[in-house]
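One protein chain is absent from this view; the other protein chains keep their places.
For reference, chains read A, B and C in written order, and residue numbers begin at 1 within each chain.
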Amino acid sequence: MPPLADYRMRVRYYETDQMGIVHHSNYVRWMEEARIHALNEAGVSLRSMEAEGIQIPVTAVSCEYRKSARFDDAVRIEICPVRYNGVRMELAYRILREETGELLAECRSSHCFLDTRTGHPAGLKRRAPKYHRILEELFSNNDDKDG
Amino acid sequence: MPPLADYRMRVRYYETDQMGIVHHSNYVRWMEEARIHALNEAGVSLRSMEAEGIQIPVTAVSCEYRKSARFDDAVRIEICPVRYNGVRMELAYRILREETGELLAECRSSHCFLDTRTGHPAGLKRRAPKYHRILEELFSNNDDKDG
Amino acid sequence: MPPLADYRMRVRYYETDQMGIVHHSNYVRWMEEARIHALNEAGVSLRSMEAEGIQIPVTAVSCEYRKSARFDDAVRIEICPVRYNGVRMELAYRILREETGELLAECRSSHCFLDTRTGHPAGLKRRAPKYHRILEELFSNNDDKDG
Partner (left out) sequence: MPPLADYRMRVRYYETDQMGIVHHSNYVRWMEEARIHALNEAGVSLRSMEAEGIQIPVTAVSCEYRKSARFDDAVRIEICPVRYNGVRMELAYRILREETGELLAECRSSHCFLDTRTGHPAGLKRRAPKYHRILEELFSNNDDKDG
């Protein structure tokens, strides 16, 4: 199973603030863009899961900012699977300036799976076995990046 | 019937961009804040309408920017009812710097009413007569600000 | 001179609102993304112009919304030069759902050029002749899309 796909984007003008750098809240949005892209590439489509009645809310998020991203910077986001147990999922992110390879931020996000109709936790093993198998394999290969 | 209530807010840091002024897209968000506030004060609650299965999407929006708003500016938004016919609604906005009274922007928004379930237009006269009466009176008093 | 380049993007999850569609304010941000991309492809880099002390604020914007964009939709934005006279510029946009070609929105934006240091209008002919020549040629070829 290949690792999760990198996500590439270019900093948009409206993401800057009056310090002349990207406003820190946008990194949380970039994490979402990167996560949805990478899971989709691996065969886990958020659009399809939602159509099947499963939501994936964020239960926790953290970012450590190292260097500032600036308007028009090409940015690359690496995602590592950290933990998945059928009802919860955790991912780690490294946000890099493409041109120089500089580390801009290190981030984490935690998620659960909910049944849209009831609002209760949805165990993917029974509720969506196809996605469960993909996620189990994706997350089994992580070499303890969490340690 | 009193005119629509003014809306007051203070410019948030994350609304600025690297020109050191408020990013122009945020005025469209402020219009929404002001509109929801003013209609709510008049007895037309968007939260209640949505709970009753009616949505009010935006069908058109325009802004002419006169002066720049800046971080921490106190802003006042005046709203004028322009047109309402039971299925469509149009509003005009004047966005002002509170301290000086300077006009920052003049804006317009147009809206329709939709039935959430069917996605079709919802005539408020039958679908929500209580709100229809309030809107009819609110919009009857506008002295042709549109002319 | 080729027309302005199309801009392609995919609707991000955080751009949706609780109606399940893209929040209308985001179209104003997409216009900016498309405009900066297309002008850059034509040789007019906003990053470079700002580095040379010229800003391009938005003086007016308008959108007519035809159909709703939804999460994960592939979107294509066509830009037409409308008017340029050395101190002001106006552009028109057609925002389309890539898969079906459906028109989602028709938009306009107007801009001026400012000297960053003084805050006064900057005539590009003298201030930045290289960009002036490119813009003059780009906008001379528009076949009255404005009519």
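Quick note on the criterion: contacts are C-beta pairs under 8 Å (C-beta built on N, C-alpha and C of every residue); 3 or more make two chains touch, one makes a residue touch a chain.
Bear in mind the structure is a predicted one, so any value in this text is a computation, not a measurement.
Trainee: With respect to the chain omitted from the figure, which of A:32, A:72 or A:98 is a touching residue?
Mentor: Touches the omitted chain: A:32.
Trainee: Residue by residue, what part of chain C touches the chain that was omitted?
Mentor: 13-14, 16-21, 23, 25, 71
Trainee: For chain A, which residues touch the unseen chain?
Mentor: Chain A touches the missing chain through residues 18-19, 21, 24-26, 28-29, 32, 50, 55, 57-65, 68.
Trainee: Can you list where chain B touches the absent chain?
Mentor: Touch with the absent chain occurs at residues 12-14, 29, 32-33, 36, 46-47, 71-72.
The rule we apply is simple: only the chains that are shown with their structure count from here on.
Trainee: Taking each chain's centre as the mean position of its Cα atoms, how many Å separate chain A from chain B?
Mentor: Here the centre of chain B sits 35 Å away from the centre of chain A.
Trainee: Between chain B and chain C, what distance separates the C-alpha centroids? Give it in angstrom.
Mentor: Whole-Å distance between the two chain centres: 25.
Trainee: Name the residues of chain B that each touch 2 or more other chains.
Mentor: Those would be 18, 21, 25.
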